[in-house]
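All protein chains but one are shown in place.
For chain A:
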């Protein structure tokens, strides 16, 4: 059953995301409550865990066998929970064993402060045309290759995708410079 869920998740099916969220929510809260008392914060971390899982599965960077989904979610959650507790020095910190597995370092970026220029770019993206947004999203977020984007967006040639992409980047850059000047 988890395999089927993961397969749907890899296609970006958000109802599968919802199912997974509901399925492991209660056990996760129980598990995390051993380490931390604030239920709101636990839920917040759980949401980040599920989002991280979604990203991994969609990019096909995760091969899980049946039954290991729960283990994966719990380890990831434990890692995020401890990292966050460590960060908020005022929260009581409980020592933990080093049993979380490799690759979790990826999730550090859920905890990092946001780079102000990235925030500017986020706003800049919103001001781009729909076509540019879609193209850039496919390339940078979905991590599609230029040749795949050519097919998806029905361009004649990858060169067209390339030049279109650099034009989009250029207008993104100039919209940001404009905003930067305003500040």
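In this text, contacts are C-beta pairs under 8 Å (C-beta built on N, C-alpha and C of every residue); 3 or more make two chains touch, one makes a residue touch a chain; residues count from 1.
Criterion: contacts and distances are computed from a predicted model.
**Q** Between "Putative xanthine dehydrogenase YagS FAD-binding subunit", "Chemotaxis protein CheA", "Tetratricopeptide repeat protein" or "Cytochrome c peroxidase", choose the name on the UniProt record of the chain that's been left out.
**A** "Tetratricopeptide repeat protein"
**Q** Kindly state which of the options A:62, A:125 or A:152 is in contact with the chain not pictured.
**A** A:125
**Q** Where does chain A touch the missing chain, residue by residue?
**A** That gives, for chain A, the contact residues 1, 4, 13-15, 17-19, 21-23, 25, 43, 47-48, 50-51, 54-55, 109, 114-115, 117-119, 121-122, 124-125, 136-137, 139-141, 143, 145-146, 162, 165-166, 169, 172-173.
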